[in-house]
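Just one protein chain is left out here, and the rest sit where they should.
A, B and C label the chains in the order they appear, each numbered from 1.
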Amino acid sequence: MSTTTQSERLDTVVIRIAGDSGDGIQVTGGQFTNTAALFGNDIATYPDFPAEIRAPAGTLPGVSGFQLHFSSTEIYTPGDQPDVLVAMNPAALKVNIDDLPANGIVVCDTDAFDKRNFAKAGIESNPLEDGSLAKYRLFAVPLSSLTVKALEEVESLTHKEKVRCKNFFSLGMMYWLFSRSMDGTLAFIEKKFAKKPDIVKANSIALRAGYAYCDASESFQVRYEVPPAPTKPGLYRNIAGNTALALGLVAASSRAGIQMFYGAYPITPASDVLHELVKFKNFGVITHQAEDEIAAIGSVIGAAFGGKLGVTCTSGPGVALKSESLGLAAMVELPLVIANIQRAGPSTGMPTKTEQSDLLQAMFCRNGDLPLPILAPSTPSDCFEVAFEAVRIAIKYMVPVFILSDGYLANGAEPWKLPTSLDELPEIDVVYATSDQAEGFQPYARDDVTLARPWVRPGTPGLEHRIGGLEKQELTGNVNYEPKNHQRMTALRAEKIARIVQEIPDLEIDGPDSGDVLVVGWGGTHGSLTAAVRNLQGDGKSVAHIHLRHLNPFAANLGDIMKRFKKVLVPELNSGQLLLLLRARYLVDAIGFNKVEGQPFKVSELMARIEELLG
Amino acid sequence: MSTTTQSERLDTVVIRIAGDSGDGIQVTGGQFTNTAALFGNDIATYPDFPAEIRAPAGTLPGVSGFQLHFSSTEIYTPGDQPDVLVAMNPAALKVNIDDLPANGIVVCDTDAFDKRNFAKAGIESNPLEDGSLAKYRLFAVPLSSLTVKALEEVESLTHKEKVRCKNFFSLGMMYWLFSRSMDGTLAFIEKKFAKKPDIVKANSIALRAGYAYCDASESFQVRYEVPPAPTKPGLYRNIAGNTALALGLVAASSRAGIQMFYGAYPITPASDVLHELVKFKNFGVITHQAEDEIAAIGSVIGAAFGGKLGVTCTSGPGVALKSESLGLAAMVELPLVIANIQRAGPSTGMPTKTEQSDLLQAMFCRNGDLPLPILAPSTPSDCFEVAFEAVRIAIKYMVPVFILSDGYLANGAEPWKLPTSLDELPEIDVVYATSDQAEGFQPYARDDVTLARPWVRPGTPGLEHRIGGLEKQELTGNVNYEPKNHQRMTALRAEKIARIVQEIPDLEIDGPDSGDVLVVGWGGTHGSLTAAVRNLQGDGKSVAHIHLRHLNPFAANLGDIMKRFKKVLVPELNSGQLLLLLRARYLVDAIGFNKVEGQPFKVSELMARIEELLG
Amino acid sequence: MNPTDTLTRKDFVSDQQVRWCPGCGDYAILASVQGVFAQLGIPREKIVIISGIGCSSRFPYYVDCYGFHTIHGRAPTIATGLKASRPDLSVWVVTGDGDGLSIGGNHLLHALRRNIDINIMLFNNRIYGLTKGQTSPTSEFGKVTKSTPLGNIDRPVAPISFALSAEASFVARSADVFGAHLQDMLKAAASHKGSSFIEIFQNCNIFNDGTWKHVTDRGSREENVLFLEHGKPMVFGKNGDRGIRLNGLQPEVVTIGENGITEADLAVHDEADESLAYLMSRVESPEFPVPMGVFRRERFPTLGESIHAQIDAAKAKNEPDLMALLHSGDTWEV
Partner (left out) sequence: MNPTDTLTRKDFVSDQQVRWCPGCGDYAILASVQGVFAQLGIPREKIVIISGIGCSSRFPYYVDCYGFHTIHGRAPTIATGLKASRPDLSVWVVTGDGDGLSIGGNHLLHALRRNIDINIMLFNNRIYGLTKGQTSPTSEFGKVTKSTPLGNIDRPVAPISFALSAEASFVARSADVFGAHLQDMLKAAASHKGSSFIEIFQNCNIFNDGTWKHVTDRGSREENVLFLEHGKPMVFGKNGDRGIRLNGLQPEVVTIGENGITEADLAVHDEADESLAYLMSRVESPEFPVPMGVFRRERFPTLGESIHAQIDAAKAKNEPDLMALLHSGDTWEV
């Protein structure tokens, strides 16, 4: 290590790597993430995929990004803005540079800064020369040519293939800059490309070369160190929301001891749940790619009727299509789970962007009076917990349960402290009606506590009966049009949902029990709200935060908590949907803070708004 | 006329005629209605069709009913309970008798009261003999045999055919009982059966025979007179809601000077709108029976894109299916009208029963933040006004407009004071973008006042452009994922709807400006609420009534009015849907009065509840 | 398990009052189905009927086994999920020409191509019954109905042709009043492994009375109906002296005996020849007799077989272990 460079200590760093979808950005980011995690930093990541599959190389829509926040303290978000930006081409620079604060570090591959790429990115003059980057700490490095040069010895590869190794060269640079070991990534390369030895060789060389380059060149005066974070001891795994959701479902199915039938139709950003579940056939998981969303939920209702764990996953437009069938499922009172990985709407909207604007749809998309339970995970790993909980409630109450995740949780990742033994995953009891109840059996008799009706599997002798979407007579379940019966059944269906409050622990307040401002959030905004509120608490402000996992029914103590604060702020990535429900239910004059940009909240903007309220 | 009978004067009478669907109940009822109307009574009617097409004759599910309320004073509903029940068979008696108050008149066809029919109706002993009708004024008449006897001379008819004339015999009796002229019905018979002279003869004879029978037989001691009501002079027509809706649409299309494209999929109770509109091809109306609801609204969106007046009609389950497409229509900002003739839900529910439980579905069925205007007719004839208004707003604001009617309005009928000249139907301006705007044309530029975008018809040279469901850039309408643009467009779409308040006249209060109880209603409950409130006002109670035609946006003065009353009661045929919106928007502690029986409110139960509140 | 040997038609009569119009063709179909169910050797509790919405779809309420009256057009999707996850059940779908071919056409297509081992009965009365008489996708061009007072302007679809193009592995046709034949078709469908499709001509005596008169009338039946039988020449007619001959791909009605035509000249039905099946699905009265019977029958892997083969293989390859699964991937100890 060159003697002139000194080393500086940082609490927390945000790196963003950006380039063409073809540049292996996500792999590079993933590697740095694992290295940071293994080192003991707390981490949070967020990939930013382009809307197009493979927009032409070098164009703005073709830019793919990956942001990593790693820290020596507990963190809750991938970070508002990067401290370091690695831009593989002009387009990547143009798309991302405005997010970089003054004095931020920007690393560019000078080889990619040529006329052709300027044209593709719609850039007039060369930003590396026209001074437009003056306020940043610019490191213009010929990544491509340096990589190719380093790979001279590897004859077997074409020039093009060699250039493609530049992402590892840049990764090597980052490892040097942040004083990281390359071992983990070297091992990864060995494993990943095992079948192609020369690729293994090339990537390993490129990685080392990037590291060595910084060591040798005096370009960086400083290198940084971010010490490990004090995290709860245990076994950890970095996990994205959709993967966690899939695992939670498999875990629930296995702890309930019933086979899972997953029927779904692909849609961004929900498709990955299917891609995960198809890997678990050895757990007996049946996956069915249906012809559309209506068929998907239909198949799930059929499986539930057959006594299986029926699950479907989609996004907003798909929920719209499933809404009629949801009415049927709730009318026949069969258990199933429907997850909506929310994306920016309305209509097709912005499929790759995140939003929370389908809450009221989940509440009211159906004809008639028909409340359903709604759960929302708050972080990527929480998707596991919520999936498990949703299955438990669905089966216990014989009801379809909504999960509202979103694109941010689905693709974002965080360390997940793994359960160490099965006991941490409570068993889920499943009780099917049996033939010995045949005497005077009533398919719509109800459990005293849950009001659930019995789950009767076809194939059970003596319990033969018929169900359907027409109003049914209390107890017998026969078609019935009597006025009083309809009133009674409508009330029973609602009361059953209301009783789920029995399952909901009191909300815990992050902060004082009472005070000036209470921040009420739900779902994927948990990280940003926590960060914002904790920061302000750190400044001694009288502000607290509660985060709702249960959107319907609400936790029993929600109303009381709100009363204890002077002001209630409800930040949502929509135009005020939870806000409407809170005002209607509790007549509390809550204030909305609503962002509809397809982007998560920035901690800074949240803090600003809260401080405004604090006056 | 036999001298012993005296005549008695009544303000108002409710008759219910019930029998097999095959018994011509609806015709009989319709005739009495016309006669009463021509005589000058105020009237309101409600048919009660069986759920099945033709359930086996004599069975309970096979019973069809028709209720007529006619009066010498202004009336608002078909009446809570009948004063007179005509039961053509035991099943009809069993189904309806409990609604009859003590001392009510019940007329039965003794010929139909035999073992076979008792069995079919599940009756043990003969109600005509077992004293179970003691508390009523029973008139047991051998309708069938008397009719057959009266028709001896008509050789050409079979016995069966003769029996089928008994409904006119019974009608004749009613005409006598209520001192009505038979001329109108005799004329009707001539016209209706013109092709079958012997049927004309038979029915006319039967009618006269029924009348004569009462005259001769001393069975009725009293006959009644219900004087004409003081109604606004003008030309009237008795009209049902679905017919009025269809006429309103045709009128709007013709006053807007654009062709109507009606795309729909049959569903109870909306199908009749299609059955009406197919008759108006001479007005250029294109009717398309689509393969499903999704295709129906799709075709309507296509027609709207083409510059036509697109309209679709359905019921709750159909709205669920249309919700994704509604999102598209609102995103591309094309005008269309979607009417939901609500029925009892959830799911398939009770298709032939009425309810108001799809309001929140209309508000929130779509993914994303996407408010839409919602209008609700308050009486059968008001369906005409609302349809006309919906078309006007849709075109002026370039937006899909919801109409929420219901089964009660759809099938119920009332006198409609007809417009006497076209001037009573304001013209609706339609402005299409033209080629001379080609220079720098922007498909998403907006009108300053309405925020409507231009309506551009394919076929217009120079204005070629592309639209779609992805988020669009302000002004250009090109696909755009920029955060600020999405926020802006979301706000613009919402603001456009909010501005429709410009079209909404201040709510008029029926009753004092302030006081103890304000009753807030919407849609088809108008009649019952008006009757209940006026009755209480008559008793000097401090109660007022406002009825919302606009559910979104609300009339500007709604909030203020509610503040001026000690208590706000919101009666709805659902579990509290408008209630939720009012509480959320105005933080008013309104109280719900919710009935979910598939039946309209009874005036009596409304009065009882309001008086409770008055304390 | 209920004993199956002693089952009779009555065992499948539910306690619910049948609510179809008197004279409706559905009654006869109900009786045939109940009769066949008693003969399948399948215990009552193992039989499930799933329907959509329509008069025909009221069917499950009247049969005493497991039943599900779902929503309009979606019965095939629910049957798919049930049968895929419960291969032990005998799953029957009841649908109508509107339920199955209008709103439900796509689900029908996919249920058929997937070769799920279910039996789909489509009651074709060429009208919307429950909604009181609008056109259906099988209503004749020009037909006057409540929704088409000036005549239907949509060209009808042929259910059998549609089912064949949807890759259905068993395709048959019968009629409400063809009791014995209908029961044979139902039994054949039950014994076929794969998606079975049966079009059943049904009379709606209220809104489309007599739509199949030419086929069902005792008088004209023999002259207007051709009963297809595998491996047999296509003969019909009162005296069995008329038949179908193929002139290239053009079918023609010929009379045996007349100008030297013998049975040997007639087309021979082959349930494994999909082109022949399709060709026969196009022949219509009055030019031709209406073909009844099994148009196509072939054995392919069913969806259930494939699903469970994959699951078994996966299990054999890789023991399910939840903890191991959760702990897989890159983990680190703190």
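The criterion applied here is as follows: contacts are C-beta pairs under 8 Å (C-beta built on N, C-alpha and C of every residue); 3 or more make two chains touch, one makes a residue touch a chain.
The structure presented is a predicted model; accordingly, all values stated were derived computationally and were not measured.
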Contact with the hidden chain (one of B:231, B:437, B:487 or B:557): B:231
Candidate in contact with the missing chain, chosen from A:145, A:289 or A:480: A:289
Touching the absent chain when the full complex is considered, from A:268, A:577 or A:599: A:268
Missing-partner contacts on subunit C, residue numbers: 102-106, 109-110, 113-115, 137, 150-151, 153-158, 161-162, 164-167, 246, 248-250, 273-276, 278-279, 282, 300-301, 303, 306-307, 310, 313-314
For subunit B, the residues touching the chain missing from this view: 34, 37-38, 40, 231-239, 247, 250-251, 254-255, 259, 261, 263, 280-286, 288, 290-292, 294-308, 310, 324-325, 327-328, 332, 418-419, 421-422, 425, 458-470, 478-479
Where the unshown chain meets subunit A, residue by residue: 52-57, 59, 61, 265-268, 271, 274-275, 278-279, 281, 287, 289, 291-293, 317, 347-348
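Operating definition for what follows: only the chains that are shown with their structure count from here on.
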Where subunit A touches two or more other chains at once, by residue number: 324, 327-328, 468-470
Junction residues of subunit C - those touching two or more other chains: 53, 71
